[in-house]
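Omission of a single protein chain aside, the complex is shown with its protein chains in their original locations.
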Amino acid sequence: MLTDNGKLLEVKELEKHFSLDGNKVLRAVDGITFDIYKGETFGLVGESGCGKSTAGRTIMRLYDATAGQVLFDGKDVHSKKSKRELKAFTREMQMIFQDPYASLNPRMTVKDIIAEGIDIHGLAKTKKQRSEMVMELLETVGLNPEHASRYPHEFSGGQRQRIGIARALAVDPSFIVADEAISALDVSIQAQVVNLLKRLQHERGLTYLFIAHDLSMVKYISDRVGVMYLGAMAEVATSEDLYNDPLHPYTKVLLSAIPVADPIKERTRERIVVEGDVPSPINPPSGCRFRTRCPFAQDVCAKVVPAWLEAKPGHWAACHMNDERYKDHFAHVKEEDVRV
Amino acid sequence: MAELELKQADFEPLQKNEADAERIGGPSRTFLQDAWRRFKQNKLAMFGIVVIIILAFLSIFGSMISGHNYYTNDLINANKPPSAEHWFGTDALGRDLFARTWYGARISLFIGLMAALLDLVIGVLWGAISGYFGGKVDEYMMRIADILSGVPYLLVVILLLVVMGQGLWTLIIAMTITGWINMARIVRGEVMRLRSEEYVMAARSLGASTSRILKKHLIPNTFGPVLVTLTLSIPTAIFTEAFLSYLGLGVPAPKASWGTMTSDALPALQYLPYQLFFPAFFICLTMLAFNIIGDGLRDALDPKERK
Partner (left out) sequence: MKKILEVKDLSVNFDSFGGEVKAIRGVTFDLHEKETLAIVGESGSGKSVTAQSLMRLIPMPPGKFADGSIKFEGEDLIEKSEKQMESIRGKEISMIFQDPMTSLNPTMTIGKQIAESLIKHQNMSKKEAHERGIELLRLVGLPNPEARIKQYPHEYSGGMRQRAMIAIALACNPKILVADEPTTALDVTIQAQILDLMRDLQEKTGTAIILITHDLGVVANSAHRVAVMYGGKIVETGTVDEIFYNPKHPYTWGLLSSMPNLDQSEGELQAIPGTPPNLLDPPKGCPFAARCPYAMKVCENHMPDYAELSETQKTACWLLDERAPKVEPPKSAIVGGVDQHAHR
């Protein structure tokens, strides 16, 4: 059953805080709002500490949310749920993890690893059926049937990731969160896995939340992209719009910082340089979190938290430069001055 | 490099098998098989295994070989030194010490292994539950363990003795009551480390229940440290038994264990040293062998091979 507007996932003001020793609170995810439509790939990017992985896990209810709401197919993921209901959710939403060397139980055969979901949910009636399902999944991800009796340590990183994908597919989910699923792989292997994910999406009508820090790969695989910074969402737009017309200074900085595999371009292009390091998520800056490193920051940025505005159709950003009320503060700021 | 004689035909396309690209060479080897191979290369550890095998063999067949049994009194031949008739000599009641040594081996080894095994079962369950749940559950469970470990176990043994009387099982239970704590702590530590591994999170996201996660994912992966601890707790148990027997709390006569034999032999040490020598020697040898095996296991199971 699909909600009318085609949205599979609705995230509203989601927060996830961790309490640390000494009464300190780590505000890993501090109020993010976005939607994911059925059949699309939504990329979530940001640098370390931005909260994107935490967001992914909270969406799947691997962590309980501190505040806010996650609606999956219209149903609230975090409301009080019976064990049975929670179990039913795990069939719908699955995750692929980052570390190919840690995401598979070293003591289990590949067959048992892939069949775990099948076993838990009783999807196979006989041993034979279970075997067949596993073989089919192995084939789907491009591995050989003889691999079923082997152990994870005998495989390469890319192969292990594919085993992880087979495991997730075993329960026939409709939504998959890929949490930095390719970051630990070599470049040429990344392409293999990405192509596989794209093909599976096409064949099975899957919806993806693709969490990564490599903006070029995210732009390639995603339909729409969200950029996170220090627990908050900075910008959401289609891949094309984000790249061609970034509205948030952090997005501009991010795009600027990525080195391009093209020497002449690298030598000649102009960049926006940002100084300093990311502030601590325990004590984020007042007002706009990015203001301490933003080359365009004005006084208002420290005083007022930027509103999450749809500055252009389908293109949201949290920056006063796009806000009618504060635009004038930036009238004198010219981007050329900041470029290097 | 010598000039190669190449023909035009050599420059034709190579036929390749698709499946070859993904093929894994070599037979499937589990982590355990790899570990066993490493273990076999450790000469000292293999020596320890050989020693234990020989001791086990002798403990079963020892008295049969010598032709004597462990309990027949023969006062005429009491306190005789080692000879062709009695290879280890005789004790104060004329009983063949060779036979008694191997009978004692059975008892001592049984006590050692049994106590270690009970420690294993209780320790693993306690540690796994405590480590997995953390928080208050962990606090309470570990406080109980701490309290128990503070109780002087000699007191416990004596209390049990009063309740249960002297005997094999009294000893075993007495040693188990505090012995499991070490294993529990080790398992708890391992489980705490493992529970945040991604494959555990994957199991949770697949809908696995807590018992499934403990049974299939956490406990099997504590195997290495658990096996090592088990192997090293056997000599502790054997020595504890010897110590308790020396205090007179061991198995009653005519049963013998190495501990009771050393205890019996002490009064006449100056004149009849051989009576003490043999049981003491074998206690040391057994402990040494298990320690060596334990060390060898620890090295072999060390997951340095994780790519």
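Lettered A and B in written order, each chain numbered from 1.
Definition applied: a contact is a pair of C-beta atoms (placed from the backbone, for glycine too) under 8 Å apart; a residue touches a chain by one contact, two chains touch by 3 or more.
If you're wondering where the values come from, they're calculated on a predicted model, not measured in any experiment.
Trainee: Could you run through the displayed chains and say which ones the absent chain touches?
Mentor: A, B
Trainee: With the full complex in mind, choose from A:254, A:300 or A:338 the residue touching the hidden chain.
Mentor: In the full complex, the listed residue that touches the missing chain is A:254.
Trainee: Have a look at A:200, A:217 or A:234 and name the one touching the chain we're not showing.
Mentor: A:217
Trainee: Based on the whole complex, identify which of A:7, A:271 or A:329 touches the chain you can't see.
Mentor: That would be A:271, which touches the missing chain.
Trainee: Could you list which residues of chain A touch the chain missing from the display?
Mentor: 47-48, 156-159, 186-192, 194-195, 198, 213, 215-217, 219-221, 239-240, 243, 253-266, 268-271, 273-275, 277-278
Trainee: Tell me which stretches of chain B touch the chain missing from the display.
Mentor: 1, 4, 6, 8-14, 16, 20-22, 25, 34, 37-38
Assume only the chains that are shown with their structure count from here on.
Trainee: Which stretch or stretches of chain A touch chain B in the complex?
Mentor: 57, 60, 62, 86-87, 90-91, 93-95, 97-99, 101-108, 116-117, 120-121, 142-144, 147, 149-151, 153-155, 159, 164, 167, 171
Trainee: Which of the residues in chain B end up touching chain A in this complex?
Mentor: 19, 22-24, 28-31, 197-199, 201-209, 212, 216-217, 220-221, 223, 305-307
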